[in-house]
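Excluded from the complex is one protein chain; the other protein chains are retained at their positions.
Here is subunit A:
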C-alpha cells in the first residue's frame, strides 16, 4: 500500500511524469487487450491474410489515436500552435518539442501490440501458412489444407505432426521478425540519445523544455483559477439575490436579558438569514429564483466596504422611520 502510494506520488509530481505514467498504463492495457482477445483465424485461403494483417494493424492505429487523446500535451500543443500572436510571440521550437514528445508517447502502445503479436506468432501462422512451400515438409500439398494449418480442430489434421511442423516454422519466422524490430527500436533510441548532444544546442533544448512545461502549468493554473472564481462569483451572486429579496433592511436589537449569553450566536444566525425571516419571503425567494434569475453582475456586493467589528449605525430614511442597523466595522 505504501509502495503504491509512493509510486502514485512520484508519477503525479509533475506533468511529464503524469504523461509517462499514462503512456505506460496504455501499454499495459494493450498487452491485456491482446491476451483477452480471442484470436479466431478463419482458416479459409481468401480470408486468412486479410484477417491477420487487419488484427495486426487496426488495433495499433486505435491505440495510437487513444494515446494522442489521453495526453494532456495535445491540447496544450494545439492551443499554442493555433493561437493568435497577440502580446506573446510564438516559439515554433516549443510546438515542435511538444509534438515530438506527444508522438513518442503515443507510439509506445502500438509498438507494444505489434511486438506482442509477433512474439506470440498466431497472426503470422494465420496469415502466412498458405505461403509455406509444402514440399519442405512431408505430407499433403493442397492449398486449402495449408490454409487450415492454424486451426487445430480440423479433421484433416488428425495426424497433426504436419500441422505442428508448419506452425513451428512460421512461428519461428514471426519471432525472428519481432525480436529484430525490438532490437532495431532499442538501438535507434540509444543512438538517438547518444548522438543528440552533438547536433542539438543543449542550452536551446533546456529553454524549449522549460517553456513547454511552463505552458502546461499555466493552462492548469488558469483552469483552477477559473473554477475558484466561478465558486466565488456564485456565492456572491446567491447572497446578493437573498439580500435583494427582503423588503426592508434588517433590524437588530439587544436581546431579552436572560438570554444575553447567546448574543454572538444570534448575530451569526441573523447574518446567515440575510434578512429573509418570513415564510412568504422564503416562498417568494424560490419563486423568483426560478422565474427571474438574477443577472450575472456582482459589482455591488464585491465593492461593498468590508466590515469586521461591532457598532451601531443609524440610517436615516426618507419617510421618517429610523431603523437601526447593527454592523460590524473594521478597526
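The rule is short, and it goes like this: a contact is a pair of C-beta atoms (placed from the backbone, for glycine too) under 8 Å apart; a residue touches a chain by one contact, two chains touch by 3 or more; residues count from 1.
Methods note: contacts and distances are computed from a predicted model.
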Inset, instruction - Refer to UniProt and select, among "Calcium homeostasis modulator 1", "Vacuolar protein sorting-associated protein 26C", "Dolichol phosphate-mannose biosynthesis regulatory protein" or "Fertilization-independent endosperm protein", the name of the complex member that is left out. - result: "Calcium homeostasis modulator 1"
Inset, instruction - With the full complex in mind, choose from A:6, A:230 or A:302 the residue touching the hidden chain. - result: A:230
Legend entry - Among A:18, A:31, A:93 or A:151, residue touching the chain not depicted: A:151
Legend entry - Hidden-chain contact residue, picked from the options A:27, A:43 or A:215: A:43
Legend entry - Interface with the unshown chain - residue positions in subunit A: 1, 4-5, 37-38, 40-44, 47, 51, 54-55, 58-59, 61-62, 65-66, 68-69, 74-75, 78-79, 82-83, 151, 153-155, 226-227, 230-231, 233-235, 237-239, 242, 250-251, 253-254, 256-262, 265-266, 268-270, 272-274, 276-279, 282, 289-296, 324
